[in-house]
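All protein chains but one are shown at their positions in the complex.
Now for chain A:
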Amino acid sequence: MGLFQKCTRLSLRSSYMWSVCPQYSIAVTARETPDRALIVHWTQHRGVHNSRQLGANPANPSAAPPRLPFSRVTQEDLSFFRALLPGRTITDPDLLKSSNVDWLKTVQGSSDVLLRPKTTEEVSQILRYCNERNLAVCPQGGNTGLVGGSVPVFDEIILSTSLMNQVFAFDNISGILTCQAGCVLENLSHYLEERDFIMPLDLGAKGSCHIGGNVSTNAGGLRLLRYGSLRGTVLGLEVVLADGRVLNCLATLRKDNTGYDLKQLFIGSEGTLGVITAVSILCPRKPKAVNVAFLGCSSFQQLLETFQCCRGMLGEILSAFEFLDASCMNLLEKHLKLTNPITECPFYIVIETAGSNATHDEEKLHQFLEEVMTSSLVTDGTVATEATKIKALWSLRERVTEALTHEGYTYKYDISLPVEKIYDLVQDMRRHLGGMAKNVVGYGHVGDGNLHLNITSPSKDFALLAAIEPYVYEWTSQWKGSISAEHGLGLKKRNYIYYSKPSEAVALMGSIKAMLDPKGILNPYKTLPDNIN
């Protein structure tokens, strides 16, 4: 069947939202003419096939490759699943719809089966069966991933952790929490707050994301500056391997140097090496005093100097240092009707302090604020100590992602760079793209050297995409940065891995994948580049 027919069939199947042709990752709306699809077809196959660097589809490395020869789900398979998971084997297309599309509505799969196990044993049986039958599986947590890694590309069976939401234990002396992988991050935060502790990570998606998904993507978030990454705070994992074997490394020990640390393989593996079913994680005490300052700077250089001053004067109580630019503020005001608490400035900073003594912290904070105000590093700002006001100030940073979705199609880039270069990339992209893009905004964890570069256009524009990629990755590579600081590679960035990792490293990753998942059934088409073999 030619591309034309495929896309017409799919554009009939798609309803009101952006749909993606699974074979070729083209965004085709119900209104688009078939001619456009043909033009795209030509563009894609125009590329020469020898480009080792950019995968199976050099003209569009973020598009999905052709479907690998996995088995297709049969009635027999469904009977097995229904017997194993009665009432929890979903085949209703309406219920499947939301699990087949990512949060950004940029990629869509066509899975016909969604499984909701409750226990590790069920996951083990599912994977053992799928491995024998050569059925591909897409593990799915809260489906809040931003690189197309959490939804099927074709008809992979969706393995959802949504019913695996039990907390097993919490030790309030060591602060170690043990729970199933499907616990929602915000729920864990509430559970811990009642016991005077907090989760070591926090991100905007907290209301939906699952801890298993967070661990699988080695999520960073807003508190990394203070509490470090999941690679340090996760103490143990229980993982089900591709053939159904259960790997129980669910230690609750702060220190355990006995052999190779296998859990580090699975942290950040994006569901391609095993399905995480339980996590034990070290949690910090809830701070008695939290303050948030929202500041405005007139240049990025001043922002960086403010950061240095902040590190010096707030040091041990600093728990977050985030920034957003004026374009972000405009979008927040425009789409979410949030108000700017201070005067308009080119750059805004969100600083959070967390400590054990309110009076001490306020004194430190006020001294810092006086310093940055009198030295004119900061042109305006406000401070909050009350919970409601703190939430309001944080939402100005946390909801930028949401505001962007109202602008049409978002091209998201999550880049790690030397801190001084962070905003240079944004300004350079603006010059480079000119009027092609509607918005080019920058925000992110400037304290960690992590920029979230976002570009929008009213609808997916291939010419714009071609202007952005690989320019943005080459720019990043030039400054020895990472093309994906915390979002992972998923589907969209898998072929760009070479911009940040040498080929020997990638080859070794391939060997590990082949060893742990010889049939390649776990989250295929993700994380590793198409040419891995």
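By definition in this document, contacts are C-beta pairs under 8 Å (C-beta built on N, C-alpha and C of every residue); 3 or more make two chains touch, one makes a residue touch a chain; residues count from 1.
Everything that follows uses one rule, which is that contacts and distances are computed from a predicted model.
Trainee: Which name from "Electron transfer flavoprotein subunit beta", "U3 small nucleolar RNA-associated protein 15 homolog", "Auxin-responsive protein" or "DNA replication complex GINS protein PSF3" does UniProt give the chain that's left off?
Mentor: For the chain missing from the view, the UniProt record says "Electron transfer flavoprotein subunit beta".
Trainee: Among A:E132, A:E363 or A:E386, single out the residue that touches the unshown chain.
Mentor: A:E386
Trainee: Per the definition of touch given earlier, which of A:P341, A:G408 or A:G510 contacts the omitted chain?
Mentor: A:P341
Trainee: One chain isn't shown here. Among A:M373, A:M436 or A:I532, which residue touches it?
Mentor: If we include the chain that is not displayed, A:M373 is the one touching it.
Trainee: Hey, which chain A residues sit against the chain that's not shown?
Mentor: Contacting residues on chain A, toward the hidden partner: 288, 294-295, 339, 341-343, 369-370, 373, 378, 380-389, 391.
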